[in-house]
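Of the protein chains in this complex, all but one are displayed in their positions.
So, chain A:
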Amino acid sequence: MNSAPPARGLPGAWDPDRPPGIGRRGLLRYGTASAAALLAAGPLTGCASPARAGEASALKVWDLFQGGDGMLMDEMIAAVSRGAEGFDVDRTILDWGPSYYTKLAMSAAGGRASDVAVLHLSRLAGYAPGGLLDPLDLDLLAEFGVGEKDFAPAVWKRAQHRDTVYAIPLDVHPFIVFYDKDAADEAGLLDPSGHLAPMGSPEAFLDAGKKLAEVTGKSGVLFGHVTDTAQSWRQFAALYAQTGASFTLPDGGPPKIDIDAAVKVVTFMKQLFDGRTNPNNLDYNGAMAAFMDGRGGMIMAGEWELPTFRKSGIEHLGAAPFPQVFERPAVYADSHSFVLPHQDHPDLARRREAHRYIAEIVKQSLTWASAGHIPAYLPVQAGPEYAKLDPQSSYAAAGEIAVLDPPNWFAGAGGNFQNRMCQPLQSALLGNTSAEKAVRQMVREADTLLRRPNPVA
């Protein structure tokens, strides 16, 4: 079909009544035929090309890293792709957020997922129990030089479901504080080595906010939470964990939460962000802009904002783990980790490659650390090169006291739970409701989610 028409010599020659040249019908006919020929030829030449053949065996990787993180991931992939043993990686970057997790679940449910994918450890409980992830082979990983000993116990524990390992963490990304070293110095908040001195008590933190506000002439501590679906929860979770109380979400409910501790935390948050020394009504971008403008001495934010603050030209930027104000140290965190999304018919050789890839890429996490993330792979974290990174190394300890979302299918990054917890907390911070009422609503919301049938069990 694709060869006949063009071979016939002059179009229109076989119809003596027609004027020479291509008529409307002729154009349509030949046009269609040539288009068909092109279409038919496409895949054939494709098959013959070596590039195409290579792509078929390329390791398919899904992740959610865009912007600066995305470029660093590119760098790391380039590093592991060099040499004879290098990988051939087919990387797909998807938009981070709830939609990423929907797509990941759908691809795994379809049984034809990518070879490797990135998952927040806090989401593991929504994926591993439902069979959406395949377990990792620890022997294989050990062969490539990665094992349990290379990760902090708190993080390693969360990478498991029923004592089976489903994820290898790449980083720990805690919720921390950034501060302007000059302002903090003037406010007398630095220790002799020039780092933020420990707070130790709620009163000390309140006092620090006042002092910072005096120095900046505007605000002390900044925190953007209005209309945000995670920020208030991150702050609450950090402070709540510091009280030593636990928050668990057993299937079927009710949630186990220490009401008194929770009320104590929310009361403190309300005091801290009273709207005078520390504004209580900022949204995420507003708080970021205010800090970069020098209208506040400290900001509570994720460490992933480090590149943004760097670019803004803050001269002496400091960073520290989330200050301890209650009984024990704790920071809220999550962890980007590598998982094997479920495949119905995994190819053993590819699976082996996937394990090798994960092992090789976590060893590259010094590059990853330049964006602010704490490498989960301890040999890199303990190395001299990482110690040189400032201010990253000043909050590396956060990885050991990391507290993640309570595990349940709906909790974790980009999930409904965080959003639902943020709503009452926002009301409390804005002064629209009391700490007691906010906590009661949080319990109610958690209970509602727990009572729903678990769709992934």
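One rule holds for everything that comes next: a residue touches a chain if its C-beta (ideal position, glycine included) is under 8 Å from a C-beta of that chain, and two chains touch if they have at least 3 such contacts; residues count from 1.
Rule of thumb we're sticking to: contacts and distances are computed from a predicted model.
One chain is missing here; what is its name in UniProt, given the choices "Oxidoreductase", "Sugar ABC transporter permease", "Pyruvate dehydrogenase E1 component subunit alpha" or "NrfD/PsrC family molybdoenzyme membrane anchor subunit"?
Protein name of the absent chain (UniProt record): "Sugar ABC transporter permease".
Give the residue, chosen from A:62, A:87, A:101 or A:205, that touches the chain omitted from the document.
A:101
Have a look at A:271, A:416 or A:434 and name the one touching the chain we're not showing.
Only one listed residue reaches the unshown chain, and that is A:416.
Write down which of A:290, A:317, A:369 or A:450 is the residue touching the left-out chain.
Reading the full complex, the residue touching the unseen chain is A:290.
Could I get the residues of chain A that touch the absent chain, sorted low to high?
98-99, 101-102, 105-106, 108-109, 126, 130-132, 226-227, 229, 279, 281-283, 285-286, 289-290, 342, 409-410, 414-416, 419, 422-424, 426-427, 430, 432, 448, 452-453, 455-457
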